[in-house]
Structure formats: C-alpha cells, structure tokens
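Everything below concerns the one structure shown next.
Every protein chain except one is present and positioned as in the full complex.
As written, the chains take the letters A and B, and residue 1 is the first residue of each chain.
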Amino acid sequence: MPTPLVVSDVAKSFTMHLRDGIKLPVIASVSFSIKAGECTVLGGPSGAGKSSILKMLYGNYAVDEGQIIVMHDDGLIDLATASPRTVLAIRRQMIGYVSQFLRTVPRVSALDVVAEPLVERSEDRESARGKARALLAQLNLPEKLWALPPATFSGGEQQRVNIARGFITEHPILLLDEPTASLDARNRDVVIELIAAKKAAGVALLGIFHDHDVREAVADRIIDVTAFAPGKIAA
Amino acid sequence: MTDEPLLRVSALSKFYGPRVGCDNVSFDLWPGEVLAVVGESGSGKTTLLNCLSTRLLPSSGTASYRMRDGQFRELYRMSEAERRFLMRTDWGFVHQNPADGLRMTVSAGANVGERLMAVGDRHYGKIRATAVDWLSRVEIDEDRIDDEPRAFSGGMRQRLQIARNLVTGPRLVFMDEPTGGLDVSVQARLLDLLRGLVTDLGLAAIVVTHDLAVARLLSQRMMVMKDGRVVESGLTDRVLDDPRAPYTQLLVSSILQV
C-alpha cells in the first residue's frame, strides 16, 4: 500500500496577540501516516486538536514545527514549508477537503457550487454539472434546490452540498471534517457508501467522525489524538 | 514558460518626503493568480497598487513583467509610450469610483470599444459586436449600449468599467476596492461576476480591498499591510483562519459577523 502522506513531529500553537500574546499550545509531536485505500480516523475528545491537524494537512493552518510530507508531481513536498503556490497545486491535484460547514458563495447555484472544483480543473462545465447532478441525487438533495444558491438551505442540506463538492473530484487524499454531523440516518448511510467507494478507488482518507456508527463503519484505523497533547512526551 | 511568474516585485518602496507610502514590498505573481492586498486606509495598499500599475514611480525597488513574448521587462525602465501601451492592452485597472475609469459622456458601447480602437480596430460593425458581447458578459442589456454611463446605476457602471478593461484580453488586472461603495446585493453580484471572469479568462489580478470577505471570495493569496509594510502574507484562507501577526489578528477579529 503506498503511503501518500506522512506527518512527523508536527506541533501547533496559537499566539493570541490580542490577549497579551499568550501562547495556547494545541498539539505537539504529531506523527502518523495514512495509506492509500484506507480510511484513518482521528479520535479523541473535542478540543484535542483533531480539526487543527486536518487544517494543517490542508495548508489552512500554519505549522510551527515538524514536517508534512506529501507525494506531489512524482516528488516529495513538505507542506509545512511549501510556498502558497505549491500548496494550491497540491490542493488542486492531491488533497481534497470536506469542511464542517459550507462556505456559501452569493448567487451561485448549488449545482455549480458542487461542479466548481471540476471546472477549476478545466473539466467541461456540462460534464461537471452532470457529475454534480448524480452526486446530489445520490445524497437525496431535492432537485428543486439544485438551481438555488445554498445560502438559505438548512444545515443538513448545506452539508450535503458540501459533501458532494468534496467527493466530486478524484484527489488521491481526502480529508473529512465531520461530514456527517448534521445528517439523518439515510444520508449518513450514503456518505458511508461514498467513503467505501473512495477506498475502493485507492484514495487515502483521513477523517473526524463523532458519530460512533459511522466511525465503526468506515474506520480502518483510529489514531488517538490525545497522545499528541502538548507537554506529553510522545510515546 | 508557465512556471515563470507574470510579475516579479522586489524591494519596492515609495516615500512621500519623510512619510512612508510603502516600504520594501516583494512578491511574485503567477498567471491566473489573484492576490488580495488588505489593510486599513493609509496602510499603503493603494500606493503599492499605483506603483505596480506604473501610475506612480516608486522611490526604489524593481518590478518586472513578463511580456507576451516571454521576455521580462523592468517596468520602471520602460518608456512612457510602452507603459501606456501595456496599460491599455495587456493590463486593466478597475477604479473604486467608476467615473475615474469610464468616459462618462460617451456611450457604453464606445467605452467598451475605445481600447479596441486604440489598438487599431477600424471596423465599426466588429467593434460594436464585440461591445455587445462584453456588455452581455457583464450582464448589461444590449439595448443600453448607446446610453451614457451617467444614466447607469453604480453597480452597472462598475460592471461597464470591468468590460471596458477586459475587452482587449488583458493578462493582469489591478483593482482598487472594486466593490467599495456598492450596496450588499449589488456587491454580491459583482463579486460573482468577477470570480467567473477571473476563472474563465485565467486572469491574474491584484485586488486592493479593506473588506476581508471580498478578499476571501476573490483571492487565493493575500498580503496584509500596515504602515506601508507587509506584516503577513500567504494563502488567503490560511491568513484569515490562522492569522499570525498581531495586526492581522486584530483585523480578523474585527470582522462583523452577520
């Protein structure tokens, strides 16, 4: 099994300059790797730093220490020190991300929000929309909503748009930040199917799932984030 | 070729006497990339934009631009004729106030067509057809083509200004607070339009704004300026979600939540 992403000795803290520069350590000595065709799950209580790890892997949070090595363009890149331009290229080609909340764009229809990642990868707009339709149908989003901008959708509807947007691409690595949080049982099952399909396609998944059933259904491996609590000596 | 930046800026400074306009700014801009420059009034972002667009000459530093032939040219060593030619062909400049970027007393069609005529188009029918096409791309009805921008609303004027700038297929567009002074729904429409155009045309853009939401929607990269200096730069979402510099943290924490 190829290992497309390796995290070693990563540490992260926040310095709150607006509160006299106090330093809030989040995690330290984070080391793990993920494998193609596997779904790795970050476990641990809220506030343990699971989301922060995902965000660092996506380049959304800066990394204080350590390395995040990603396979990219037949080489290895350290995401922790990569230039913004490289991070963008990695996001385009290697790492996909399904965030907890949909960041809505004014005036853009749900269908185009979902199709956009493909269009940005220079796929033809109509074929991208076709794939978007299929995914939204699979996620049971009522067809009458497709042409509307998702800003006014319910939490569950927005989340499904978000999931479709994240799953539409063929990234070799997919990061999932509680994608099932506001879904009903039926749609949770759809997400489980989607994850299984990604695994079968050889995608390396890394996710956070608070829902016990989903976690049981998808996880090949669980990494306990509490082990990376700052101040602890990593085992 | 594509691995080379479009614009290379190195140690650019502009002083107004003893006062600092912008100080020691360096960055590269690649084709298709949108860079947001944020900061409050007086932070030097507009000075920087004016220097980069050669509307102002810097006190020191260099900026070189990759011309269509692939050769880098030092902007501040070009002749004025070359700079002005660049300005009306390969570049665009979208002003905050559309009246600064439009000819208010000639029709919308002529506003769009002017750049074409400036580069030698001499076929009225073709110029007009191109103007009609661009007006529709910026969502202005064809039947407004012979109206003067004075008769347009603020949002329409701004869209017309954008069409006027993009008609020659520029590779780099400078925007100074492009959505400033517009009400929210008009602003949303304009942002959506700009996003679409930037993606479809593969434009590189440098957008000066004090509105962090505009920066997040439009740009991939961001520079935060304060007192003429760049205090933080990086991926737009990284800077906004994990601000490191004290000033950036202040800016981000000052955003009003709806």
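Everything that follows uses one rule, which is that a contact is a pair of C-beta atoms (placed from the backbone, for glycine too) under 8 Å apart; a residue touches a chain by one contact, two chains touch by 3 or more.
Heads up, the rule we're going with is that contacts and distances are computed from a predicted model.
A.B. asks: Could you check which of "Potassium-transporting ATPase potassium-binding subunit", "Alpha-D-ribose 1-methylphosphonate 5-phosphate C-P lyase", "Pyruvate synthase" or "ABC transporter permease" matches the UniProt name for the chain that's left out?
C.D. replies: "Alpha-D-ribose 1-methylphosphonate 5-phosphate C-P lyase"
A.B. asks: List the displayed chains that the omitted chain touches in the full complex.
C.D. replies: Those shown chains that the absent chain touches are B.
A.B. asks: Looking at the whole complex, which of B:Gly92, B:Gly109, B:Gly155 or B:Pro170 touches the chain that is not displayed?
C.D. replies: B:Gly109
A.B. asks: What subunit B residues would touch the chain not displayed?
C.D. replies: Residues of subunit B in contact with the hidden chain: 80-81, 84, 88, 103, 106-107, 109-110, 113-119, 122-125, 127-128, 145-146.
FYI, only the chains that are shown with their structure count from here on.
A.B. asks: What's the distance between the Cα centroids of subunit A and subunit B, rounded to whole Å?
C.D. replies: A distance of 32 Å separates the two centres.
A.B. asks: Would you mind writing out the residues of subunit B in touch with subunit A in their complex?
C.D. replies: For this pair, the touching residues of subunit B are 30, 33, 188-189, 191-192, 195, 199, 217, 220-221, 233-235, 237-238, 241-242, 244-246, 249-250, 253.
A.B. asks: Spell out the residues on subunit A that touch subunit B in their complex, using ranges where they run on.
C.D. replies: It comes out as residues 14-18, 21, 55, 59-62, 84-85, 87-88, 105-108, 119-120.
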